[in-house]
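The complex appears here minus one protein chain, its other protein chains still in place.
Chain IDs A, B and C follow the sequence of writing; residue 1 opens each chain.
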Amino acid sequence: MIRVVIIGDGYTAADLVRILSLHEKVRITAVTSVENVGAKLSELYPSLTGLVDITLQETDLDQLKTRADAAFLALPHGLSVPIVAELVESGIKCVDLGADFRLKDVEVYKKHYQLEHGRPDLLREAVYGLPEIYRQEVKTARIVANPGCYPTGAILGLAPLLRTGLISSKGIIVDSKSGVTGAGRGLSRNTHFCEVNEGFKAYGVGNHRHAPEIEQELSAAAGEKISITFTPHLVPMSRGILTTAYAEMKPGVRPDEIRGALEESYGSERFVKVLPAGTYPQTRWVYGSNYVHIGVFVNPDDGRVIVITAIDNLTKGASGQAVQNFNLLFGLDEAEALKAPAIYP
Amino acid sequence: MIRVVIIGDGYTAADLVRILSLHEKVRITAVTSVENVGAKLSELYPSLTGLVDITLQETDLDQLKTRADAAFLALPHGLSVPIVAELVESGIKCVDLGADFRLKDVEVYKKHYQLEHGRPDLLREAVYGLPEIYRQEVKTARIVANPGCYPTGAILGLAPLLRTGLISSKGIIVDSKSGVTGAGRGLSRNTHFCEVNEGFKAYGVGNHRHAPEIEQELSAAAGEKISITFTPHLVPMSRGILTTAYAEMKPGVRPDEIRGALEESYGSERFVKVLPAGTYPQTRWVYGSNYVHIGVFVNPDDGRVIVITAIDNLTKGASGQAVQNFNLLFGLDEAEALKAPAIYP
Amino acid sequence: MIRVVIIGDGYTAADLVRILSLHEKVRITAVTSVENVGAKLSELYPSLTGLVDITLQETDLDQLKTRADAAFLALPHGLSVPIVAELVESGIKCVDLGADFRLKDVEVYKKHYQLEHGRPDLLREAVYGLPEIYRQEVKTARIVANPGCYPTGAILGLAPLLRTGLISSKGIIVDSKSGVTGAGRGLSRNTHFCEVNEGFKAYGVGNHRHAPEIEQELSAAAGEKISITFTPHLVPMSRGILTTAYAEMKPGVRPDEIRGALEESYGSERFVKVLPAGTYPQTRWVYGSNYVHIGVFVNPDDGRVIVITAIDNLTKGASGQAVQNFNLLFGLDEAEALKAPAIYP
Partner (left out) sequence: MIRVVIIGDGYTAADLVRILSLHEKVRITAVTSVENVGAKLSELYPSLTGLVDITLQETDLDQLKTRADAAFLALPHGLSVPIVAELVESGIKCVDLGADFRLKDVEVYKKHYQLEHGRPDLLREAVYGLPEIYRQEVKTARIVANPGCYPTGAILGLAPLLRTGLISSKGIIVDSKSGVTGAGRGLSRNTHFCEVNEGFKAYGVGNHRHAPEIEQELSAAAGEKISITFTPHLVPMSRGILTTAYAEMKPGVRPDEIRGALEESYGSERFVKVLPAGTYPQTRWVYGSNYVHIGVFVNPDDGRVIVITAIDNLTKGASGQAVQNFNLLFGLDEAEALKAPAIYP
């Protein structure tokens, strides 16, 4: 059995436990906390009552190092760097679900997270854990930077079109809509039921931290620096992100090439499904699962391309993808513990 | 008292009754139905129990003509034309909440509604009932074409910027998100609770009937023919439309001119509120009311303009706006029966 | 104009402002706060943007006394007593939306709120503000104890049956289900969207503070001391309380007498509607309104009586009822500012 520790006890940690509890090769040896040390995990998440017997403990790295082959870090940004540094040195493979190892440019990181990155060397080493793009790199990594939820949906929809040069790199708009779990378990007016329920809003307009992450990966796909417009919105639901991305076909491209590029990219992918023409995804169709649904529309009159992707933000957008990366890191079936279809309806 | 008849018994008809029940100058003399003739309106809408005593009747125009000074038509498209024709001839002012008198070009109407328009003369005469733009024309009209819900939010957000020439007429994207009441009271898989709840999706991608209506009015504002990209989405909530519109500043325009144009357009408007910089609307803030909230962001680096508007699709997007038009038609205070703030939270 | 101050800035205060903004005889001269002094009320509740221009101020009683004919107190329990004491002495009529003046027995108050009541004399004087029961007393009161939300629904459903001796005073069960606004605007895990959404639970099982309040009023109706079983539940919605109350017909009572007693009690009431046989209320039918819907079922075989009531917990269950009491206190039309039907759907 591969011994796993989870550092953090928020929603992504809980989803990791949910998924890993079904993983036949994994034993969770510790889950750590700051606020809830000493509590049973099932007190925080009664859905686990009688299923896992884990008492939350402090993040004592010396102890964790003796118990772990792999670590999942589910922490606010800024906190992962020193922990990852110490763990990898001890030979523990790390999947960081936070933001600390995603942005390759320390200046961009500093600008958007107001922090000096303490270990740019590890940043360079870390692999951006989008397996559909970086599968080979993940397999041999020590540190996997698990992608943000919005970036997962946006990049999977657009990267194949940029890589193949079918769409213009200018004027791309990513209009995303997320369920409330994306805001985490912390208390704030923004997650108070009555402030969210039966309403819809945009937030982070013009300055969301996921924009540079999307730009980094779309730039890599295009082979040139890309700026996008990114607008996240909050949907009165718990899980799911729908991303509606707008781009323009390059002159001379035929509409069917757009769909073709997506189908070719994902034809052999386990988790990404390109929907038939005329069908556009519903986040509910991937609820609780690691699947990604993609729909695409091209207006032949003006060359407008609309790519729509749906993911579960906590699963493919966080913990499911983290387990997918973990499976790759340890040479396991990539879909181990991730095969369940969405809960529908 | 002004005698009013309502033709139709769907959600917009119900919202008309709700609003008009508080109107001090109005007496509703009839509400007509096809499927529910003989039923009490309060059986269909028990929220009206003990408040209005209306029995649904057939649409007998001869009888209605003797009872009405004004008629609200809340019918599926195609059905309003002959009724309006007969009523206006009898001197009854008509506010049509359906689509039959909105599109000035009969060819566009035919293309999008698959119908020959029977009375292009009346179409030419009808006034597009967006009071913030066509107030003077509404006041003297016989027929008011009450705007669609999506167009109301989109046009109010963009028209001032096109009219003043501050944004490019090319590449405009209207990404809209609507509550489920927009789909009406009819039964379909698309409005089944379990197919909608806890999920989010796009629909009508590339071919929604409100696109030509938005284009017509944005073209009028710009003074040139405009094509837009319009993508509606379905939010798991009952009421509200949030529209996120993307445009580009014209070269040489300063970001503050964008906000300035909106504030100038709506500074003296009763129902339209331009929110402070950095504040973006939540549909809940206008829930059940006739108000419109507008937020705006301009990225000085790339000239990207994002205008976000929120309305209640049944009120400002349908029945409230219809009453606003009615008030104008009869020389009343435009806000009569429409002053209530939103229900919040 | 009657000058009104509102002490508190939570959800019930916001609903008071919403309602009073339409009241033709009222001018709100101050709204006070602890946490948000200096902020615009419309910053906390953007639904009021452009509709009311109120800056939150401290609760300076000396100043308030010069500005008010009436005060609404919307405070956590324990805080109202000294304020009410001082205001009534200055001739200001007080409607307290909190719990401090509801329980006539100071020992019961102490047991359930862990507080010594500082002014039992005022407690004795205060009138329990359920106008359908205590209308005459309210008219001449100085202090009105506005009922709790759960008690409003429970008492209106059961009191007529106890008063008339049609049901047994033993074994009454009140199974209530409330929307989340009942928990207020404060932040807690219990109101976090993701902990509430798409789920349903009971809470306060066996020890909710509204039980003694219900018991007090049912005892008064029955003329004997009554104990009940009360179980509140949390519904994933913002507004509304449905109460399903179970009782037993006394021997010899005919089923139609049960309905008869309710219809007789409420036949001339403006806000209480007894629904037709076979129709049971939906909270949505009273959403945002001051109305109460009551449905009743009697099983002739075993004498089981089920009374189901629906209210909007923030309106008839708090702020609407407070305005209803205010209207009575000042000799106004009891329904002033409260006539609007529910928002439906």
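Here, a contact is a pair of C-beta atoms (placed from the backbone, for glycine too) under 8 Å apart; a residue touches a chain by one contact, two chains touch by 3 or more.
Just so it is clear, the structure is predicted and the values come from calculations on it, not from any experiment.
From the options C:Tyr113, C:Tyr246 or C:Phe330, the residue with contact to the chain not on display is C:Tyr246. Contact with the chain that does not appear here is found for just one residue of C:Asp121, C:Glu198 or C:Asp333, C:Glu198. Although one chain is not drawn, the whole complex shows that of B:Asp9, B:Asp69, B:Glu132 or B:Glu198 it is B:Glu198 that touches it. Contacts to the hidden chain, counted on subunit C, fall at residues 171, 173, 175, 177, 179, 194-195, 197-203, 205-206, 227, 229, 231, 233, 235-240, 242, 244, 246, 280-285, 287, 295, 297, 299, 301-302, 304, 306, 308, 310, 345. Residues 11, 180-181, 185, 187-189, 191-194, 196-198, 236-238 are the ones on subunit B that touch the missing chain. By the touch definition given at the top, subunit A reaches the unshown chain through residues 11, 14, 18, 21-22, 45-52, 181, 197-198, 238-239, 273, 275, 279, 281-282, 284-289, 291, 293, 339-345.
Operating definition for what follows: only the chains that are shown with their structure count from here on.
Separating the CA-averaged centres of subunit B and subunit C is a span of 36 Å.
Chain centres here are Cα averages; for subunit A and subunit C they lie 46 Å apart.
In subunit C, 11, 181, 197-198, 238 are the positions where the chain touches two or more neighbouring chains simultaneously.
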